[in-house]
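Report on the structure given below.
Yeah, one chain of the complex is gone here, protein chain that is, but the others are all in their spots.
Every chain is named by a letter (A and B) in the order it is written, and numbering of its residues begins at 1.
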Amino acid sequence: MLAFFRDLDRRWIFLAMFLAIAIPLLTGIRFPEAPSKMVRNVFQEIDQLEDGSDILLAFDFDPASQGELQPMAAAFTRHCALKKHKLYFMTLWPTGVPMIEQNIRILATEFPDYKYGTDYVNLGYKPGQEVVIQSVTSEGNLQNLFSTDNAGSSLKSHPMTEELGDIQKMALIVNVSAGTPGAKEWVQYAATPFDLKMVAGTTGVGAPALYPYIPNQLRGILGAIKAAAEYEQALIEKFPDLKENKNSQEGLRRMGPQLIAHLLIIGLIVVGNIIFFVDRKRGTAS
Amino acid sequence: MIVAYFVPPAQSWKDDLAIWFEILAAFAFVLGAGNLLKMHLQKVSSRQAGWGFSVVTIVAFLVTLVVGLGKVGVNPNPTFPEYAWSGNKMESGSSWFWYIFEFVYLPLAATMFALLAFFIASAAFRAFRAKNIEASLLLGTAFIVLIGRTYAGIILTDWLPAPLRFDRLTEFIMDVFNSAGNRAIMIGISLGIVSLSLKILMGVDRSYLGSEE
Partner (left out) sequence: MNRSTIISVLLILLGGGFLIFRASTGRMGQSYARVSQVNAEEALQKQLTDLDDKLAQQADKQSKDSQAIQASRDQLQQRINAVTGQTWTTRTPVAPKHRGEKDVEFNWPMTIGLWISAFGMIAILSFLFQDNILYKLTEAILIGVSAAYAMVLGFWDGIVGILFAKLTPGMVRETVIPATPLEAEPELMFLVPLILSGMLLMRLSPTGNWIARWPLAFFIGLTAGFRLVGFLEADFVQQIQATIVPLVVLEADNTINFGATLKNTLTVVTVFCCLVYFFFSIEHQGVVGGIAKLGIGFLMITFGAGFGYTVMGRIALIAERMSVLFDDWLWLIDPTGKRIGLF
């Protein structure tokens, strides 16, 4: 048995991982989620704002990480729309533009009362990475960089951006980021120097490194798909009508395959270590 | 950039320089693409191994470039219908550029990164060994976090006292040890960045100019 595992072709491990994800997806296994303290803190930051507050949604991610981040971006968008906040979308990544469009489609389909230019606007993308943050935070400088929105309409033609000089007036910055530039840069160049309130959603890879910013510089983080699922659960608890909206439960659906895959990984680590210790005891470990 | 921090009237210079930077960053994309083209054309012309794939890369690059720069298939902006090129280059359902992004770039890029899950599983089996106390600590913490961040953490450890349940333990590990450890790393990195920036600004470090310096 041990010899079988010791010489195991890695393609069997790949197959096991494939099945660990495919079977829960095909059977639709779901598990209940309870929002953790961190997720509740992030939730409260958006929820406690007065209805109609100005929120900057900076979606700095790409297709490679949308699997993890799109559920939380969608949850943020829905929450802000349910609170009737004014939404300003922008991105520091060239591939972030279609990611914003995906979430704007949510507004178009689920919130037909939301009008472009009055309730939400898409500023789009500008090259320059974190220097763009400095341009949009600098007093009165935003329209020097963004003279038009992503569709090519003048910012002066929209009621919500007519007088928009910079983002210092934003009640909250909501950043969903997959790497650099992303949440760290927003904390360094916007939240910290201008004392702006900010929450972030990041990948599992990036989340641990942002914890030192909590709570002074960053009010909270949603780290990885688990946090997205908990946030969706918190949304359903606050807005029970969302239970009927299957599109708002993407993160919750993914926790089934997530759990099985986690157990597989743990099993593989345990088996690998058993082989290691047995071999070491026999004096044959390499 | 530094002076403007201490001398607020210099803020407008900072803003102007930032916009110059953003323009240069846009041209850096052109440079990167040009470099890619140059590299692959050299590979094709010298018939190096795998030159056929370089042809595919060049063709894919040129097709996407022409379609994107030319806004092929893009309808005018309804606010300015008399301007044929005023439309959104990523107009869904019409723009050829959107089709290439939606059905080529998005699925392929996402799947390429998704492969990592399989390699992590393989690495977990082959490489993650509790060889010493440090490695055991690492694996033990990973074990707690992996279980604690799923529903399994609640079912398997519900019988333990509240602070020792894996979901609570995970939160504690992240809030205390992870936060503090990363804070120390962050402080170290910030000092490194500051010293490197000062070395660059004072001309001591000129490695960015290339290997001749």
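As a working rule, contacts are C-beta pairs under 8 Å (C-beta built on N, C-alpha and C of every residue); 3 or more make two chains touch, one makes a residue touch a chain.
These figures come from a predicted structure and were not determined experimentally.
Student: Of the residues listed, A:S138, A:Q233 or A:Q258, which one is in contact with the missing chain?
Tutor: Among A:S138, A:Q233 or A:Q258, only A:Q258 touches the chain that is not shown.
Student: When the complex is taken as a whole, what residues of chain B touch the one chain not shown?
Tutor: So the residues of chain B touching the unseen chain are 1-2, 5, 16-36, 38, 50, 53-54, 56-65, 68-69, 75-83, 85-86, 89, 91-94, 97, 99-118, 120, 124, 133-135, 137-146, 149, 170, 172-191, 193-194, 196-198, 200-201, 208-210.
Student: Can you list, in ascending order, the chain A residues touching the missing chain?
Tutor: Output for chain A: 11, 14, 17-18, 21-22, 25-26, 28, 64-68, 70, 94-95, 97, 124-128, 130-131, 134, 145, 147-148, 152-154, 156-157, 185, 187-189, 192-193, 203-205, 207-209, 212-213, 216-217, 223-226, 246-247, 253-254, 257-258, 261-262, 265.
Just so we're on the same page, only the chains that are shown with their structure count from here on.
Student: Could you please state the distance in Å, as a whole number, between where the Cα atoms of chain A are centred and where those of chain B are centred?
Tutor: The answer is 14 Å.
Student: Which residues of chain A touch chain B in the complex?
Tutor: So the residues of chain A touching chain B come out as 8, 10, 13-14, 16-18, 21, 31-34, 36-38, 62-67, 94-95, 97-98, 101, 126-129, 131-132, 134-135, 138-139, 141, 144-145, 150-153, 157, 208-209, 211-212, 214, 223-224, 226, 255, 258-259, 261-266, 268-269, 271-273, 276.
Student: What residues of chain B sit close enough to touch chain A in their complex?
Tutor: 11, 14-15, 18-19, 21-22, 25-26, 28-29, 77, 79-80, 86-88, 90, 92, 98, 101-102, 105-107, 109-110, 112-114, 117-118, 120-122, 124-131, 139, 142-143, 146-147, 149-152, 154, 167, 171, 174-175, 178-180, 182-183, 185-186
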